[in-house]
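In this view, the complex is presented without one of its protein chains, the others remaining in place.
Right, chain A next:
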Amino acid sequence: MDSLIAKADALGKKRKYYAPSAAGPSKKPQSDRTFQSIQKRTSVPKSLQVVTPENAKEYKHIANKKLRTELNKQSAQNSQAKALLEDADLLLTGEAGMMEVEGEMDKTWRVGQSEMAENSGQEAARGRREWKLDGGPYRSRYTRNGRHLAIAGSTGHVATFDWQSGTLHTELQLQETCRDITFLHDESHFAVAQKKYTFIYDRDGVELHCLKAHIEPTRLEFLPYHWLLASVGNAGYLKYQDTSTGQLLTEHRTKLGACTAMTQNIHNAVIHLGHHNGTVTLWTPNLPHPAVQLLAHMGPVSSVSIDPSTGGRYMATAGKDSTVKVWDCRNWKGCVREWTSRGGQAEIEWSQRGALAVAAGGTVNVYTKPSIHTTVHGNTQPPLYMTHPIPQRPLSSVRFAPFHDILTVGHNAGLSSILVPGAGEPNFDSTEADPFENKKARREREVKALLDKIQPDAIMLDPEFVGTLAPPPSAAEDSTIPFARLSRMDRLKVSGKIDDTEMNSSDEEAPQDAESKAARKEEREKRKMRGKGKSMKRYLRKQRKNVIDPRAVAVRAKLEKQKEQKRKEIELRNGGEVRKPSALDRFKRPS
């Protein structure tokens, strides 16, 4: 019997938790001889070593021990993986393009396209092309891997082709107005916004679907990870069609009239619309109203674009008031910078590496990254990186080719693609978009993408929200802290006396008890005197902050005093005499 127990001990004693004694020194863990003897001669690869990085998040607030350990392990693993990602950068072989000048007096924008094409490699120089086409201003769109191009002329000339190899997939003369074109998940399907409806064609130009719900569409966007085709039209309705199931998901009435500026944020699948009254609105399929609405321009918005190189943090808008503005999407209080573009309304687009192309009047200007993101007050143009004149006005679309240093500008006499060194991302990822993929890979990626299709109800402004834990409870919700130790705010919260209407109004999905609290408040308000329940008054009351700020009171008093003094001075100057204070003044009505 004892030998059995002894044998069990050899496997390690059952752990017991003792309260740490105050006096006794803590035992040091015994050194493991075997481990030390091996340690000198062996080195485990860095990726297999278990290191707990300092910035790993610890879930101290979680009571369940097993869950806590699991979460801590996971967060350590995540932050280690993040650190290892930096090492993986060494494996990237592609080199981005660039253009540099040596002297102070030299400018990059002085370099013309012909010089650029001469100095670049043979393969790269093929990107400089001119397509001379009849049929009005053209709009274009690249596939996500940058290999295929779709073009649509406003009189109905539609074509898709592999621009690198020069193979034409299809060419159609639709004989009616085409306002926009977009590829769906890959080059095998594309959608055209035609005069009355949106149509879907396949690679060979066979008309597959007529989307009769999308009436008079002006702009199209395809959300690749959600398989949604979004369109907005002259009626001002934003419609989402699920292209994997074919069902019309939602339609939002913007109430802002016809819309001709639309773009998507590829990092959170939010649709940005620019309207004729100068507002820009952000839409998700889940909200019946815009998630954000801002007044961007003092005239119609002509184009909107989002910077993919910063994770969708910056947005650029161009308006018919011939200004271009750059906005920070985290803070909508005013734009980061604005400047006037010559030649009226502009078309704009950010490239993968953060170059901003602005096509206005008869020129295309390209600006680069650090300067367009820096805050500058006043109307100053950022330093120009590149410029290229195109006389065939109007310039109707600008598109950067993904994974290439190429910008394609659609204009009245066809399209011209120009070289923009440093615009494209040099290293692609085969699992996302591969310019060199073959037929088999394309098919496999299509199936995988369908399996990984994200449900549209997961679209929100913060894409990282999925899979995050609820934040640790505040002191007020933590019942282990005694009431006496809580801060004043927390005490008010616990006793239910705090006015939390503002907190609740900001986020709709407040926890339940907060809701019930709000409900109780509503009840209390109902019992108040008559005439106070007017909706406007209730609204104003909610807006009012129920705090008397002594500073604000003092400032107000001071202002009042100054005003009084000024009034007296003016009176004096106008020839009035200083009135002696009279004893009857006390009966005077305060003015």
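The working rule: a residue touches a chain if its C-beta (ideal position, glycine included) is under 8 Å from a C-beta of that chain, and two chains touch if they have at least 3 such contacts; residues count from 1.
One rule holds for everything that comes next: contacts and distances are computed from a predicted model.
Missing from the rendering is one chain, named in UniProt as "DDB1- and CUL4-associated factor 13" (options: "PRELI/MSF1 domain-containing protein", "GPI transamidase component GPI16", "Probable metalloprotease ARX1" or "DDB1- and CUL4-associated factor 13"). From the options A:Pro53, A:Gly205, A:Gly344 or A:Pro435, the residue with contact to the unseen chain in the full assembly is A:Pro435.
Residue in contact with the omitted chain (choice from A:Ala346, A:Leu419 or A:Leu486): A:Leu419.
The omitted chain makes contact with just one of the residues A:Ile266, A:Val336 or A:Val376: A:Ile266. Interface note: of A:Ala63, A:Val466 or A:Leu584, the residue touching the hidden chain in the full complex is A:Val466. Touching the omitted chain from chain A are residues 1, 3-5, 7-8, 11, 14, 74, 85, 88, 91-92, 94-103, 106, 108, 111, 115-116, 119-121, 123-125, 127, 225, 266-267, 269, 308-309, 311, 403-405, 419, 421-422, 424-432, 434-438, 441, 451-455, 458, 463-464, 466-467.
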